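Only a single protein chain was left out; the remaining protein chains are all shown in position.
Think of it as A and B in the order they're written, each chain with its own count starting at 1.
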Amino acid sequence: MEKQPLLIVRNLKTHFVTWKGVVKALDGIDLEIYPGETLGLVGETGCGKSVTSYSIMGLLPPTQGTIVEGSIFFNGIELTKNVGKDVIIKYKGKKAKIKVNRRAYNKTQDFLNKIRGKEMSMIFQEPMTALNPVLSIGYQLTEPLIQHKKYELMMRILARHTLGDKDFEEIKNAVFGEEKERLMELSKDPLKYALIEQIKSIYYRKDLTSLQKNELLNELRKKKGISRFHLSVYKKIVESKYESIFFKIPLLSSYLMRPLREEANKKAIELLRMVNIYEPESLLSAYPHELSGGMRQRVMIAMALSCDPKLLIADEPTTALDVTTQAQILDLMKDLKERTSASILFITHDLGVIADMADRISVMYAGNVVENGNKMQIFYNPKHPYTRGLLRSVPTEETMKSKLHIIPGSIPNMIDPPKGCKFHPRCEFAMDICSRERPPMKEIEEGHYVACWLY
Amino acid sequence: MGNTLIVGRGLKKFFEIKTGLFSRKRLNVKAVDGVDITINKGEVVGLVGESGCGKTTLGRLILRLIEPTDGELYYNPSEEILEKIKNGEKISQDELKKYSIFHMGKNDVRELRRHMQIVFQDPYSSLDPRYLIKDIIAEPLRSFGWDSKDAYSRVEELLKSVGLGPEFMNKFPHELSGGQRQRVAIARALALKPEFVVLDEPTSALDVSVQAQVLNLLDDLRKELDLTMLFISHHILVVRHIADRIMVMYLGKIVEIAETKEIFKNPLHPYTQALLSAVPVPDPKTKRMKIHLEGEVPSPVNPPKGCSFHTRCKFAFEKCGWTANELVEYLRLVMDPTRNEELKGNILDEIEIVSDTELIMRFKELENPGNIRGVIDKEKINNNIRAFYGIMGIEVSGKEVKIKLYEPKVPELKNVGNNHFVACFLH
Partner (left out) sequence: MFDKMSDSWKPRIENFKITMKILLKSPASAIGLIIVLVYFIIALLDQVDPYILGITTNVNTLIPNYVNTAPQPPSWLTNPWDFSLPFGTTYPGINLYDGIIKAIRIDIAFSLFVVVSGAIIGIVLGVFSAFYGGWFDEIIMRLTDIFFSIPYLVLVIALGVFLGRSLEILSIGLIILWWPIYARVVRGQALSIKEQTYVEAARASGVKNSRIIFRHILPNTMAPIFVQFSFDLATIVLALATLYFIGFAPSNSWLPELGFLSSIGYEYAIVGDWWTIVFPGFALMIFALGMNLLGDGLRDALDPRLRR
């Protein structure tokens, strides 16, 4: 069964305008991510991997740079439809000027906002910058839910109160028996899906005995706490899909919101438990600076997962963390991937982390993807001279006390990069053609592609 | 003068944080908490640990770039001093003033700077952005009296020895890449021909390929100039590549010392084991069971008593230093009748901490006092609650249950053979 890729990037070119010239950060990259897999994006400083993630998310600062060519398809939707219309670069010889068409840019952002944060979310390297230091963690987790996810919150409440005991038992057994197929079937009904979510959160708790878990399930089943009026209004709203109107009526909306706020809190606590935070209730009122780096990163992951994204972009998520914390976070991410079947675009320069996390790997150099393959192929059969050089310069048990292999030279100037294959000035196998033409990506074995004239 | 270059005894550095409105509360960050260190001529000692363990502070302490809170530090100590230290003898004030770096006058310390140098972690801030490379490297020479001409020609030599051509003399730091800046920093450190160099995470800010270049360079220089190095890093694989001996640091104390091969083959301290298992190896085939540590690194403001690692250790037992406050959480969890039916009828009201080694559980109702001990033992074994190993005795009186704990003791570094030292009660 041929799976369709979740994310397709074709010939993506991103340029930045600086007073020294135009930086060609991405020079035509191709990427594919299939549902449920982790694609590792590896490269060193300046290769363009972070720029790739920002380009995909549409987070490039419009006054500095933009996508100039190429396309990005996510779940069949073209994210790059406004390329060339919202932010325009005018080239004048070596320099250029960048202009922003505010109206078109706002339109693009509105369009992307529907996808960003919902089906596609991102975790950054520095957890402190993604979390607002003056707002409590609870606020930062619940506000987006209350603002944008009223439908889901209402569904959760309705699921608890309107589904019958029979459905309840069925779902409980599927969750506790970890019957993935069954659960995927059941998830198609949004009401049942909302209940599955809540039951899953109880099931995965490691600090409870099965006795206690059953207690909690019974609590869940008790249909109390919401008035009939609330329930009927929610039902109407959910069915009619005109939710925004109801919530604009002044008194009615605040009345309707109250149970939703509580529900948002419950969901926030569930999320925090999902990332292995032990006492989530006490964390809700805490502020980012009171948490350690590892915890902040977990909160970021919780926030990124709160909307159940299909694609999670992780940009060096563990680089700023200690080794032991990193191990916890990486295992957590693997675990979550299992549970939610999301795809991950994992960006890092650490080859050890990639070997652990990624299913497939794309190697980037100076704005191009130079090699692409699955984990085993890249590590045990690297073809591109850069990939090989990179693997050999890592200190391992065998290299102890002897010289490390080095790649001579340094990363090229991205304003005026070398012609042809950008790696040729540093390549020991460089041929004449390498300085003239850029090599195309060629498949040398199944699923393994290289861009090099040697092949 | 013998083989030992640096000997440190009881090194301590506490930072004071003033909290509270009128600075009444003073907290001590125990960055370095009683470290003994010996570095021999010509060897490369690796110092590993995670953030907050104090390794950076220790590096600076050895060069007396920050003032110590306590301890003695000797550079090229005489035989007599070495003897005294071996025997654990006290050293007189006069001798301290003469030989201990921590007790010398500022001028004597300055003299020693010729012999002991440092390369910092961040290549972007360790070079003054307003000065040309040649002046940056010439500075140590100038401050010890060299004139311009001699200084600049030595600078040219030094640049060559780190693989940079003379065209770099008249450039500004911002024109150089990270790797090039780090080489400049190395050149500067070597200007005065020191015997000992501290390298504080020299490659952590660099890419893998650049790191390889710098590591090779350091290796060459070490052999050429017969340098002794202290290589501080959190990146174990890098340290393994270059160090002869490795010291593992946790919360201000050294927990294990051994030769590189030995420590990787046979890590003894539970923290070292966890650390080594957590390091990601660039080899997809390695299937390793990662040892997961509970929780996060505790704050160095109030490190756990006894062995500072006991709160996260899977093997912690009585001696390791459990204190009453560490038990409270677990007791609350365990004394719940819905969790443990044998405790039906017991309703816990509050837990009072009397001292580090004593606490009192006050119950509203206590109908099943006899089962408490049994439950604690059961939880201890079934759920591996190490904290309960610290319980020495349980006394019931009325509706109060008093729990006494063992006295916390700090483990000392013990030689377990083969020049392998561990600070752990397991050994």
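Operating definition for what follows: contacts are C-beta pairs under 8 Å (C-beta built on N, C-alpha and C of every residue); 3 or more make two chains touch, one makes a residue touch a chain.
All figures in this text were calculated on a predicted structure; none of them were measured in a lab.
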Worksheet entry | Contact set of the excluded chain (shown chains only) | B
Item to complete: Would you mind spotting which of B:Ser78, B:Gln93, B:Asn170 or B:Asn384 touches the chain that isn't drawn?
Response: B:Asn170
Response to the item:
Given B:Arg188, B:Arg312 or B:His420, the correct residue touching the omitted chain is B:Arg188
Worksheet item: Among B:Leu5, B:Leu58, B:Ile101 or B:Leu127, which residue is in touch with the absent chain?
Response: B:Leu127
Response to the item:
Out of B:Ser143, B:Asn266 or B:Asn302, the sole contact with the unshown chain comes from B:Ser143
Response to the item:
Missing-chain contact among B:Lys41, B:Lys84 or B:Arg114 belongs to B:Arg114
Worksheet, complete the sentence: Contacts from chain B to the absent chain lie at residues 60, 63, 65, 110, 113-114, 117-118, 120, 122, 125-130, 132, 134, 139-140, 143-144, 169-172, 185, 188, 191-192
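Heads up, the rule we're going with is that only the chains that are shown with their structure count from here on.
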Practice prompt. Using the touch rule from the top, collect the residues of chain A that touch chain B in their complex.
Written response: 44-45, 207, 209, 211-212, 215, 292-295, 322-328, 330-331, 349-356, 375-376, 379-380, 389-391, 393-397, 399-401, 403-407, 410-411
Worksheet, complete the sentence: chain B residues touching chain A in their complex are 50-51, 177-179, 207-213, 215-216, 219, 234, 236-238, 240-241, 260, 264, 274-275, 277-284, 286, 290, 292-293, 296-297, 333, 338-339
